[in-house]
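With one protein chain withheld, the remaining protein chains of the complex are depicted in position.
What follows is chain A.
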Amino acid sequence: MARYDRAITVFSPDGHLFQVEYALEAVRKGNAAVGVRGTDIVVLGVEKKSTAKLQDSRTVRKIVSLDDHIALACAGLKADARVLINRARIECQSHRLTVEDPVTVEYITRYIAGLQQKYTQSGGVRPFGLSTLIVGFDPYAGVPSLYQTDPSGTFSAWKANATGRNSNSMREFLEKNYKETSGQETVKLAIRALLEVVESGGKNIEVAVMTKEHGLRQLEEAEIDAIVAEIEAEKAAAEAAKKAPPKET
């Protein structure tokens, strides 16, 4: 096995590309990120590891705009993310320039995934160590979308998904609790999924919502705290309801 993970262009005898799998490991060590698609809104949430006291937290933005109507969150190597995000932003403008139309979410996802794939089939380079969650609204159609890419270059559309640390638990939670939601309900669902694996509190989560009319909006810490408080209250009420019935009947 050790002989087959040097240059990633080499397959192992049992059909593995080890460098790609190791890149996926890097993603699994990255911060938790979740995306939920509603009927009229898409929400991205990212875990914010506690900032160092002297660090200016405003300069660490984990959810970025690729264009007016597309946003991206990722898990994994942040430096690799910078490169991909830059290429994607250029492609968004280039597309507007050549065909006079904004990109669709699928187009830019396909572009980013294509880029990630290229680096799994070239000499002397390593794959990008990140998975991305791409959200947006298709121009004209106005339909919200959520896509995910990974270091192998595969991509697919999702109703809700998670990546990064403990993504399996978040995905399980989402599979159990997902239903078609809109507006604030979608935001709550995303935050609830994140809270499964992240310490609760506004300063540990970064949340952004995208709507057709207002584009991308980052939620303030106070807003997030308020929603977290709501969720905790609902949880407490549910717990109390579970314990109460025997007395009532």
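In this section, a residue touches a chain if its C-beta (ideal position, glycine included) is under 8 Å from a C-beta of that chain, and two chains touch if they have at least 3 such contacts; residues count from 1.
Throughout what follows, contacts and distances are computed from a predicted model.
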What does the UniProt entry say the missing chain is called, choosing from "ORM1-like protein 3", "Proteasome subunit beta", "Dolichol-phosphate mannosyltransferase subunit 3" or "WD repeat domain 63"? "Proteasome subunit beta"
Chain not shown: contacting residue from A:Asn86, A:Asn168 or A:Ser182: A:Asn86
Touch as defined at the start, partner being the missing chain; which of A:Arg28, A:Lys78 or A:Arg96 qualifies? A:Arg96
Of the residues A:Leu66, A:Leu174, A:Ala208 or A:Ile224, I need the one that contacts the missing chain. A:Leu66
Taking the full complex into account, what residues of chain A touch the chain not shown? 61, 65-67, 86, 89-90, 92-94, 96-97
